[in-house]
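All protein chains of the complex are present and in place, except for one that has been dropped.
Here the chain labels run A, B and C in written order, and each chain numbers its own residues starting at 1.
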Amino acid sequence: MSQCSFKVETYPLTQNSIGVGSNLKLFRLSWGLPGPRVFLPASVHGAEVQGNLVLYHLMKWAKENSFRGELCLAPFANPTGTTTKIGTQTYGRFNTVTGHNWNRNYHDLAKYLGAEKIQAFALKHKASSLEEIKQNFQLVLNEALDQIEKEEKNYGLKENGRLNWWLQKLSVESDIVLDLHTGPVACRYLYAPEALKESAKYLRIPYTLIVPHEFGGALDEAVFVPWTKLQEAFTKLGVNHPLLVESYTVEFGSEETISTTEAQIDLDRLLSYFHFKKIIDQAPRNEALKVAQYYGALKDYKTYYAPRGGLYEYKIKPGDRYLKGDVLASCLNFEGLNSLEKLSEQQTNLTAQQAGALINHCPSSVVGSGMELLQVMENLSMFD
Amino acid sequence: MSQCSFKVETYPLTQNSIGVGSNLKLFRLSWGLPGPRVFLPASVHGAEVQGNLVLYHLMKWAKENSFRGELCLAPFANPTGTTTKIGTQTYGRFNTVTGHNWNRNYHDLAKYLGAEKIQAFALKHKASSLEEIKQNFQLVLNEALDQIEKEEKNYGLKENGRLNWWLQKLSVESDIVLDLHTGPVACRYLYAPEALKESAKYLRIPYTLIVPHEFGGALDEAVFVPWTKLQEAFTKLGVNHPLLVESYTVEFGSEETISTTEAQIDLDRLLSYFHFKKIIDQAPRNEALKVAQYYGALKDYKTYYAPRGGLYEYKIKPGDRYLKGDVLASCLNFEGLNSLEKLSEQQTNLTAQQAGALINHCPSSVVGSGMELLQVMENLSMFD
Amino acid sequence: MSQCSFKVETYPLTQNSIGVGSNLKLFRLSWGLPGPRVFLPASVHGAEVQGNLVLYHLMKWAKENSFRGELCLAPFANPTGTTTKIGTQTYGRFNTVTGHNWNRNYHDLAKYLGAEKIQAFALKHKASSLEEIKQNFQLVLNEALDQIEKEEKNYGLKENGRLNWWLQKLSVESDIVLDLHTGPVACRYLYAPEALKESAKYLRIPYTLIVPHEFGGALDEAVFVPWTKLQEAFTKLGVNHPLLVESYTVEFGSEETISTTEAQIDLDRLLSYFHFKKIIDQAPRNEALKVAQYYGALKDYKTYYAPRGGLYEYKIKPGDRYLKGDVLASCLNFEGLNSLEKLSEQQTNLTAQQAGALINHCPSSVVGSGMELLQVMENLSMFD
Partner (left out) sequence: MSQCSFKVETYPLTQNSIGVGSNLKLFRLSWGLPGPRVFLPASVHGAEVQGNLVLYHLMKWAKENSFRGELCLAPFANPTGTTTKIGTQTYGRFNTVTGHNWNRNYHDLAKYLGAEKIQAFALKHKASSLEEIKQNFQLVLNEALDQIEKEEKNYGLKENGRLNWWLQKLSVESDIVLDLHTGPVACRYLYAPEALKESAKYLRIPYTLIVPHEFGGALDEAVFVPWTKLQEAFTKLGVNHPLLVESYTVEFGSEETISTTEAQIDLDRLLSYFHFKKIIDQAPRNEALKVAQYYGALKDYKTYYAPRGGLYEYKIKPGDRYLKGDVLASCLNFEGLNSLEKLSEQQTNLTAQQAGALINHCPSSVVGSGMELLQVMENLSMFD
C-alpha cells in the first residue's frame, strides 16, 4: 500500500424526540502494516474538545507518514454532549435528563465474568502465547458485551449506556485506548494505571495520576481492569505476564476551547508514545516535549471545595507548583458588610493545606460554597 | 404538658455565590410523652413537593392531637433543589453543577466502621438490653459522622455532601425515618427494607418495593444498613434481635404538584403507621386507606427505556395493572415518511414484556430513545 | 387525481456544533382541486406538541377524503426546540443560548416595506381583482423576505431568525396559516385578529382572544399585519376589501402532552373551519364541538404573577369561569413559622380581581414570587 487507507464507519446511538438519529462516527486509518490497533475517542465529555483538533492534525500527519497497525479515531464521540448548549456553555459532562456522567457508565466486565471464570481462562491458557491469550480474552470480553446487550435490550437501552456500550465495544477490539479529555481550566495531565507507569512517561505530559487497578466506571478503567484481573489470575498460577493492553485518559488542557499551537504539541505527545510502542520509527523532535514530568497517586489527587460562597480569583495557574500555606485563591462577597472598617474582611484567602501542583480550577469565578474549586496533586514524584 | 411544644432549629447548608446562606430548617413537635423520635424530611429531591403539604397537615393535626415521642419535620429539606427553576420546571433531582443526585451521597457508615468493629460492638453488647444497644450504637454512628466531617473539612465540604451529612445526622438521632419523596408521574408507592416488610404494610400504600439490605447511597439505606449489619453481627453470636430502627422512602404521588385532597389521605397513611408503632392510640378511619396492597422485590422493579424517539402517549395510568403484551404506550414520529401509504407505520406501540403494575412514567410525552419511559413492578405479591 | 398526492420538502435550518444539519420538513398534500393553500406548522414552541398528533390524524383523514386546495403540514417545525431536554422537561419556548422566544422573531414586513410603498401598491391596484391583488402583494412580500435575507447573510444568519424566516416564507406563499401551539396547562383557545372574528368562530374553540392589528413578533401577526395595512391603504382610497389571507394561533391544550382522544376533536375543529372556507363540502358532526364559545380582547387577557413564593395549589381548572373574589389558588410556605398558633397563616389564598375564565396556569406548583401563575380572560362576550 503506497498510501493511507481511510474508512468511515457509523454506529447508531440515539433517536431524538422528533425521530432524527445520531451516530458514533469512526475513522479507520492504516498503511497496511502489521501493528497494534489504537482507539482514540475525543470529547466523550462533550465540552472537552481539544482532542478533536488533535485528531484532525493526526489525520493530516497520517496521510503523509506511514505507521504500523491501525488508528481508529472517534472525534465528537458524544454527539448529544457536544451539541447540548445552555447559554453559551456546552453542557457535556452529564446527561441533562438524568445527571449521569457520560464517562461513568461503562460495564465492569471483570465483575460480569466473575473471578472464577477469569481464573479458569488463565488455567486453560497457562501455556498459550501472549498473542493467543490476547486474542482469546478479547473474544471473551466481546462476547460478554454482546451478552449484556442481549440481556438489556428487551426493556430498551438507556441513552448513556448506548454510547458507553459502543465505545467499550470498540475499545475491546483495540490494543491501545487513549481517551482524549480535558479538565475544566487545566494543564496537560494524564490518568495511567499502575501497571503502565513506565509507558505513560512517553506521552511527555507534565503530570500523571497513577490509578489503582480498580473499576470506577470510566473508560480507561473499563479497558484495563479485566486485563489486570487476568494478569493476577496468571500470577496465581505462577506465570508473570505483562499487561496486554494499554489504556489512558489523556487530559489535553481546558474545556470549551481549542488551540492549533497546542494541538501540534499534543500531536507530538501522541507520536512520542507511538514511537515507544514501535508504531512509528522516528520520535518527534519538539523542544516543547522536554518538560519536567511528575507523577503521584490518585489518592493524593485532592479537591478543594469552596469554603465560602463569593467571587473567586485564582492566584496560581494550572501546572504551577506551590508550597504549604501559599495563597491559592481569594474570595470576595459583601455579606454582612455594615461598616467600612470591616471592608477588608469581605475578601479572604484560601491557602494550601499541603505542598502540591495545581492541576485545574473551576472555569467560573462565581462560586457557591461546596462547589469544586481546585484540583491539586500532592506528594509528587518526578520521572527519571 | 397540655399542648404541643414547638421548636425551630436551623442547620447551615450553603452560602451562595453572593454570600447569602441557606439553611435546613427543622420543626420539633412533642407533647412530652415518651416514645420514638420520628424524622420526616420532605422534598430532598427538590421537585417532589407533596410531602411538604402532608407535613403542613401533620402539624395541624399534631397541634390538636396528643402523641407519644417527637416528630421532627424538615419540609423543604433541600433549599437549593426546590428553588432551582429552569423553565417552569424545578430542577431538583440532581445538582445542576455536578449532576450528583441529591439522594445518593449519604455515607455508608457500616463500611466506614468496618465489619470487625461492628462485630466487636455486638460482642460487647451481647447481654445488653435493646434500649442500651440502640443508644450505644446510635452514639457510635454519631461519632462516625463527626469523624467523617472532621476528615473532610480541611479541603472544604461539598455541597451535596453538606446537605446529606445533616440529614444523616438527624436520622442517626432518630428511631424512625420516613423520607418523603414522589415519583415523576406516579401512584403512591414505598421502599421498605426486607426486615420491615410487616411494618411497611401499615402505611397503607398500594405498592411496596422490598429493598435488600445493601447500601446504594439513598437515605433509607444509609439509615437501615448499619443496623442490619449489627443485626447480622448479633445473629453470628446466636442472638436474634429485631431491627432497632425503621426507615422508608415514601413516594407520595407525582412531582411538581400538590393536592390537599390527597394530602389528607397521605396524612392518614402516616397516622395508620403511627398507630401501629403505638405513637397514637387510635387508628384513622379513612375508607381511602382500604386499598389492595401489593409488594415485590426491588430487582423486579423494571425500567422501560424508550426504544424510539418521538411523542409518547401513555396508555395506562400509574397504579394500573396490566398483562404481558398489553399496550403500555404509543410512539409517534414522522421520520422517513415519504408516502401516505406508510403513514400508519409512524406510530408504534410499546407492549409489556411481562405482567405487572405501572408505578410511574416520564412527565413528558417528548422523549428521545434511551430515556426512562416507564417504571413497573413485576412478580407482585399481595399483602394479606 | 383519484388519490391524495403527497410531497416531502426539506429546508435547511441549522448545523450543530459537530456539523450535523437540521431541517424543516414540509409535507404537501393535495387532491389536485383548486382551492386555498393552508399552512399548518406545529410545535414552533418545542414543548407544545399536541398539534403534531393532530397533523398526523389530518394526514390520515386527507388520505381518505378529498379536499380543495393544498395542505402544507410542518409537524415538528422547530427541531432544536423540541429536542432540547433539560431534566425531563422540553425546553422549547426560547433559545437556550440567547433566551429569544421562538415565536417572536418574525419580520415586520409592513414596516420593512413602509406605509408609502403599501399605499402606492394600493393605488396601482385600485381597480384590480382580489385575486390579482393577492398574487401581486404576495409577490411583494416574498421579494421583501428575499431582500432581508440578502442583506443579512454577509454576517451570517441567526439561529432563531433562520427558522422564523423559513416559516414566514412558507406563510407568505399561503392563503391561510394556522400556527398550532398549546398553553402551559391550558384549555383550548385561539388568537384571532379583529378582522377575522367571524371566521374564527368556525374553529369551534371555547375561548378566542381578539388580537389588534399590530405587530408583536409572532407568526400570526407577521402574516396578517401587512394585509391589514394594505386593507387600510385601500380604505384610504375609498375601496373596501376583505382581509385576503387568514392567520391564527391555535392553542390545542397543554404542553408536554398528547392525547389521541383530544386530537380527534381538534381535527374536527379544523375540519369545521375547512368547511366554512369551502375546502371541504361536509361539516364534521361531533357533539364535542357544540361548546359555548367566548371571546374577549387581548388587552383583557391578564396574567396573575405570583405574589408570594411557595407551593401553589390551583383551585380551578383551565376553561372554568369564576367570579370576582373567587379563590383561584392557594400558596404554602413555612417562612417565619415559629409557633403552631401561626400555622394556618402559612397558607394564603389568591382571589380573583375580576370575574373571568382561567385559560392556563403554570405547569408547576413550585413557584417563586413574580413567576407567571395564571392567565385569564376578563370581560368575556359570547359568540351568537
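In this section, a contact is a pair of C-beta atoms (placed from the backbone, for glycine too) under 8 Å apart; a residue touches a chain by one contact, two chains touch by 3 or more.
Predicted, not measured: the structure shown is a model, and the values here were computed from it.
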{"item": "Among B:Ser22, B:Asn103, B:Thr228 or B:Gln346, residue touching the chain not depicted", "value": "B:Ser22"}
{"item": "Hidden-chain contact residue, picked from the options A:Thr14, A:Thr82, A:Gln138 or A:Asn164", "value": "A:Thr82"}
{"item": "Residue among C:Phe94, C:Phe121, C:Tyr273 or C:Tyr322 touching the omitted chain", "value": "C:Phe94"}
{"item": "Touch residues of chain C, complete complex, unshown partner", "value": "14-21, 93-95, 97-101, 154-162, 302-311, 333-336, 353, 366-373"}
{"item": "Residues in chain A touching the chain absent from view", "value": "4, 6, 8, 25, 27, 29, 46-47, 49, 52-53, 56, 59-60, 62-63, 75-76, 82-83, 85-91, 93, 184, 256-260, 311-313, 330, 332-334, 337-340, 343-344, 346-347, 362-366, 368, 371"}
{"item": "Positions on chain B contacted by the hidden chain, ascending", "value": "16-20, 22, 76, 79, 82-88, 90, 96-97"}
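The rule we apply is simple: only the chains that are shown with their structure count from here on.
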{"item": "Centre distance in Å when chain B and chain C are each reduced to the mean of their C-alpha atoms", "value": "42"}
{"item": "Separation of chain A from chain B, taking each centre as the mean of its C-alpha atoms, in whole Å", "value": "35"}
{"item": "Between chain C and chain A, distance of the C-alpha-averaged centres to the nearest whole Å", "value": "47"}
{"item": "Interface hub residues of chain C, defined as touching at least two other chains", "value": "76, 82-83, 85-88, 90"}
